[in-house]
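Our next item is subunit A:
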Amino acid sequence: MNELAVPLNHLLFLSGLLFSIGMLGVMIRRNIIFILMSIEVMLNACALAFVGAGAHWGQPDGQVMYVMILSIAAAEVAVGLGLVLQIQRRFKTLDMDQANRMRG
Partner candidate 1 sequence: MTDYIWLIPILPLISSITLMLGSAYLGRSVIATLGVGSVGLAAVLTGALAYNFLHAPEPIHVVYWTWMQVGQFDPSIAFYFDGLTLVMMSVITGVGFLIHLFSSEFMEHDNSYARYFAYLNMFVAAMLILVLADNLLLMYLGWEGVGTCSYLLVGFWYQHSANGRAARKAFIVTRIGDTAMAIGLLVLFTELGTLNIQDLVAAAQAKWQVGDVIPLLICVLLLAGAAGKSAQLPLHTWLPDAMAGPTPVSALIHAATMVTAGVYLIARTHGLFLLSPDAMTVVAVVGLLTSLVAAFTALAQHDIKRILAYSTISQIGYMFLALGVGAWTAGVFHLMTHAFFKALLFLGSGAIIHCLHHEHDIFKMGGLRSRMPVTFWSFLIGSAALAALPLTSGFFSKDLILLQAYQQANIGPLLWVGGLGGALLTAIYSFRLVFIVFFGHANTSPDREIGWRMAIPLILLCALSLIGGYFSLPVEKVFPIDDNQHPDQWVELVSISIPIFGVFLAYLLFLGRQLDPGFLIESASGRWLKQFWYSGWKIDRLYDLALVNPYYWIATIARNEPVDKFYQSIVITNQTLNAALSKMQTGRMRGYIVSMVIGLIGFLGLSLFFVAGAV
Partner candidate 2 sequence: MVLVNLILILLLGGVVAAVSERVSSTTPRQVALLVIVLAFLYLVSELSGLDSLNQLQPSTPNDPNSWLIHFKASWIPAFGISIEFALDGLSLLMVLLTLVLGAIAVSASWTDITERHGFFEANLLWTIAGVLGVFMALDLFLFFLFWEVMLIPMYFLIAIWGHENRGYAAMKFFIFTQASGLLMLVATLALVAVYRDSMGHYSFSYFDLLNTPMAKNTAWWLMLGFFVAFVVKLPGFPFHTWLPDAHTQAPTAGSVILAGILLKTGAYGLIRFTVPLFPDAALEFSNVALTLGVAGIIYGAVLAFGQTDFKRLVAYSSVSHMGFILLGVYAWNELALQGAVMQMVAHGFSTAALFMIAGSLQERLHTREMPKMSGLWQSMPRMGAMAMFFVLASLGLPGLGNFVAEFLVLLGLFQVNPWLTVLASMGLITGAIYSLMLMQRSFQGEPNPQLETKTLTDFGSRELLTMAVMVIALVVLGIYPQPVLDIAQMTIASTLKFGLPGAMP
């Protein structure tokens, strides 16, 4: 596979694109489930950048970071989905614009 000829910046472009799309999703969606999904996309984009950079140097550190991101994503999803259930129960909606009890 040594002949793989992908410039690193292409991979990073992909990662940036995915990140932007995920971020756009977080911004435009009101449903918390979609927001969570968008966050997954963003995390994944970051992970891609890490792995790509790690591959570039031929070092395992990028994948180590990937494992870390993975565990963060897992923990976040576990808690986040728990919260989704609570929000649905409390507010009878998943619309985050309605769940604004923290306003000052």
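One rule holds for everything that comes next: contacts are C-beta pairs under 8 Å (C-beta built on N, C-alpha and C of every residue); 3 or more make two chains touch, one makes a residue touch a chain; residues count from 1.
With respect to how the candidates were assembled, all candidates are chains of the complex that A comes from, given by their letters.
Just so it is clear, the model here is predicted, and its values are computed rather than measured.
This complex places subunit A in touch with one candidate out of 1 or 2, and it is 1. Of all residues in subunit A, only 23, 26-28, 30, 35, 96-97, 99-104 touch candidate 1 in the complex they form.
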